[in-house]
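The complex appears here minus one protein chain, its other protein chains still in place.
Think of it as A and B in the order they're written, each chain with its own count starting at 1.
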Amino acid sequence: MKNARVLGFALALALLVTPAFLFAGGQGEKAAGPVTLKVLWGQSTTDAGSEKLIDAALAAKYPNIKVDWDIGDWGKTFQPKMQQYMQSGLPDVMIGKGQDVPTWGSQSVLADLTGKPYLSNMLPAAVQAGSMKGKVYGVVFNALYQGVYYNRKLFKDNGISIPTTQAQLAQVIAKFKSLGITPFASHYVDTWSIGNQTMQFAINGVFNTTPDWGDQFRANKVNFADSPAWKAVFGYDKLIYDNTWTQETFSLEMTQCDARVVQGKAAMDVSGSWSIQNFLAVDPNADFGIFPFPNETGNSKLIFEPNITIMVSAKTQNMDAVDKLISVITGDKDLALKIYNQTKTASMLKGVTPTFTNPSQSDIDVYASKGMIVDAGTGNNQLVWGGFQDENAKDIAAWLQGQETLGQALAAADSRRAASRP
Amino acid sequence: MRKPSVGRKIRIQYVTLVAPGMLVFTVGLIVPMLLGLRYSLTSWNGFTRDLPWVGFGNYVKILHDPYALDAWWFTIKFTFWNTVVQNLFALAFAVVLDSELKARKVYRTIVFVPCLVSPVIVGFVWLRMFSDVLPAINSALGTNINFLLFGSARTVLSGLLVANNWQWIGYWMIIYLAALQSIPRELYEAAHVDGASWLRRFFGITIPMLAPAFTICVVGITIGSLKVYELIVSSTGGGPGRASTSIVYQIYNTAISGRQYGYGSALSMTLVVVLLIVAVVQASMLRRREVQL
Partner (left out) sequence: MPGDRVLGRPGRIIGQGVSQLAVLIVAAVFVLPLLIVVGYSFKTTRELYLGSPLSIPQSLNWSNYANALYRLNIGTSFLNTLFYTAVSVLVLAVFAGAASWAIARNRGKFFKFSYIYFIIGILIPYQALFLPIYIVGYSLRLTNTAYGVILMYVATGMSFGVFLMTSFMSTVPVELEEAARVDGCSLYRIFFSIVIPLLRPAMATLIIMESFLIWNDYLMASLYVSTGRLRTLTVAIQSLFSQQTNDYTSATAAIVISVLPIATLFVALQRYFIKGMTVGALKG
């Protein structure tokens, strides 16, 4: 009797554990037929769900290629996952942002994609953005625009024109204040937004005149503490802080912030294409535009940031399948269109134009025609985001809250010199 | 008395009962910790292959690192207030629920349910609460209370205390409740007959009988608070600025974004040491009081 019970218990345990062995395995099966590619994707929310579209398109064209997705938020999980995989072996494909190309390319872990047939699907600007030292390490799929989004109705109804200099901006701010409208929307609770703004200002205030400022910084030739250009850049953060809902900005998060712009409670919002989804969700007929934040010399350019960037591991065993996957992503125009329309971003493929209503497109076209567009890489590839820009943003936040002086914030940036290397 | 040979055979069998658990535990937790210790003696960046040796250099660096020291200070403040507040409220709630209140079980469940949810979700919920929901009460009631606790370095600690307590009071309350309900009624009746006031009964009977539960709760809350991380990630992100960066948050920050895994490991070792000291000191202090009482 007792024996039977013990036996029964052991049998039950075995039955329960057996499925584990069915789930197990899957590490590097290289069967001749079906191939499973491992893909790591650091997504922004705008991209979320795109993997299912890709699965569908891939299944239609190459049914024997499957993808095992490892997806997480770019900001929070891409770097730790890459660190993790560096220990064991990188996945076949890694999808990050444009700024990941110099970071990981310099580690010599990415495959050189120069000469691949699918590159001819891309716009030249995209190939350029994914290159480093003449080799193509990343396939840039889409791009974001960054600048000052503004409520066109508020500007039009009040006869206010787009400012191109700081002096004009001051007048615009004063005008809106007198009308009881908050000049700038902001959500400083997200430290990354402070960092993003600061870099937008720096691209048009530091890197436009000194493209290798980052390299000089690391060579000890220049400092934050005695740089009038950087002081001005930090000063713009304060300008926004003083002209926004100051009491609330460190509590208000992005969706509420963007909603208020559309509702006419705020006139301007230093942001990027990721806000478009929010604007249109609040009011599908929202009328908004974009202009570059004015710099000291009045020649600011609109910022364009290479976003979804596909990189391949130098050690992948499945290059053939990887090529097929990328050719689907870049060659299937329906798929691309769906993704662009969902993410509300700009296309980097030849002959594919997103069809979602983008009220800011007219502004973008104007700046593009005048050649007033600059690549965010000019800044991001000089001073790395993780460990440097995001840490500086924390010091700026502390300064704005009155816990540090401007001098201390600048000195803190200087103390991180070594960490600024992309 | 058993014959020695039989005794040894049985002893070996007992050891085999301990073995599987010990093996898994060692491989899963102890070995990684030893590896972490090894990394703490290097300046490894967390992804390349080389492990440059720095000996105790990392530990010296900690003493000069204002960010690490600030993170520790914040963690200590958080732990201290958390221990005091959570214990008090858990005990108070347990006392209240020990009475013949109507719908006791419902209240018990309501207060307990928050601890079933992941701290990540708790952080997310309270971020919304402080920025959207509670200010809406101001508009509804016409009041002007400052609910934006996460918005300023001065109040962010209070905000996190509220969120953390909301999650965990129920858990410790259950322990106190169980302890309260196990106190024999005769003790109270005897004291009542002897003419003791309720105050004397409370301090003379209840508190001493709660001593073991008190030990468990204090040690548990302290250790849990020292490790606070996920709550902060999903609510304040360590901010505004660095105002709410706990030591574990700083460890992650340094090891990952900062690409200094070796230094981050040294920070984690300091955490292990502090946890050890705290646990040993608290446990022995409280045990002594238990025995006295």
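Here is the rule we go by: a contact is a pair of C-beta atoms (placed from the backbone, for glycine too) under 8 Å apart; a residue touches a chain by one contact, two chains touch by 3 or more.
Being a predicted model, the structure only gives us computed values, none of them experimental.
Asks: Touch partners of the unshown chain, restricted to the chains that are shown, please.
Replies: A, B
Asks: Which of B:Leu69, B:Val85, B:Leu157 or B:Ile216 touches the chain that is not shown?
Replies: Result: among the candidates, B:Ile216 touches the missing chain.
Asks: Mind pulling the chain B residues that touch the left-out chain?
Replies: 10-11, 13-15, 17-18, 20-22, 24-25, 27-33, 35-36, 39, 46, 93, 95-96, 98-102, 105-107, 109-118, 120-121, 124-126, 128-129, 132-133, 136-137, 139-140, 166, 170, 174-183, 185, 188, 192, 197-198, 201-202, 206, 211-213, 216, 223, 227, 229-230, 234, 248, 251-252, 255, 261, 264-265, 267-268, 271-272, 275-276, 279, 290
Asks: At which residues does chain A meet the chain that is not included here?
Replies: Contacting residues on chain A, toward the hidden partner: 2-3, 5-6, 9, 13, 16-17, 19-21, 23-27, 38, 43-46, 48-49, 67-77, 80-81, 83-84, 87-88, 190, 192, 254-256, 258-259, 263, 274, 277-278, 281-282.
Rule of thumb we're sticking to: only the chains that are shown with their structure count from here on.
Asks: Quick one: report the Å distance separating chain A from chain B, using the average Cα coordinate of each chain.
Replies: Going by mean C-alpha positions, chain A sits 36 Å from chain B.
Asks: Across the complex, what residues on chain A touch chain B?
Replies: 76, 79-80, 82-83, 86-87, 107, 188-191, 247-253, 256, 386-387, 390-391, 394-395, 397-398, 401, 403-404, 419
Asks: Where on chain B is chain A touching in the complex?
Replies: Where chain B meets chain A, its residues are 46-48, 127, 130-132, 148, 150-153, 233, 236-243, 256-259, 261.
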